[in-house]
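Complex shown without one protein chain; remaining protein chains in place.
Our next item is chain A:
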């Protein structure tokens, strides 16, 4: 972790001891009118762990993700981050606690340059973002860290383009740079490879693989191969419910998962 950044959140702000889980989800549920989008999901993310959530479209992955990030309040259960109950905490406060995240549909500042997108991300949740008397494009530590983040996702040479001029794949890379520049203590990725070509997918896969091993990652992905190749443990969901949790190999060989992904042709 870069010591030059005073706002890098501690991964254990409550002092609840090293090795405590980063994220604990307890019997979480979300009901939209008549639709039970998420139903009794529990999971524990250990420090440094890469955890995948897979499932078909409509399984409730994004809804689960949004409840962890704070966009959507659950109708049942609780979310704990870094040992603290955050179930009713706002998205912004969770971000300031150290949650970095990407959006399934790219959510960028379209009329700003790539560089400025990352700068705004870098200043997120700090008093630096409120400075109104200095030029924001100064050669300061914010710009420095922004360049580093852009280099880490391979976008440094595209930094002066507006977002609208980026390819879809580059926009996904920028999403990740913006999540990383705040030096998060947990990274939440919602279908980072959605809509990417095979080549772009490979780029993104190696990008995620090469992230620091100390950074815990929760990866939501429809594409099973990608999710299984990137994570230590995987949970499969269907219709809002938990199907199975295990190592990538266990989940790949699981009968129910095969039925879900291969169209139930093995069903007797």
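Here are some notes:
We adopt the following convention: a contact is a pair of C-beta atoms (placed from the backbone, for glycine too) under 8 Å apart; a residue touches a chain by one contact, two chains touch by 3 or more; residues count from 1.
One rule holds for everything that comes next: contacts and distances are computed from a predicted model.
This figure omits one chain of the complex; the name its UniProt record holds, of "Branched-chain amino acid transport system permease protein", "DNA ligase (ATP)", "ABC transporter ATP-binding protein" or "Lactate utilization protein C", is "Branched-chain amino acid transport system permease protein". Checked against the full complex, the one of A:125, A:154, A:195 or A:229 touching the unshown chain is A:125. For the options A:38, A:81 or A:95, the residue in contact with the chain missing from this view is A:95.
Remark: the omitted chain is touched by one listed residue; of A:51, A:82 or A:103 this is A:103.
Only one residue in the set A:164, A:202 or A:249 touches the chain that does not appear here, and it is A:164. By the touch definition given at the top, chain A reaches the unshown chain through residues 69, 71, 90-93, 95-96, 99, 101, 103, 107-113, 116, 119-121, 123-126, 128-137, 142, 157, 160-162, 164-167, 170, 178, 182.
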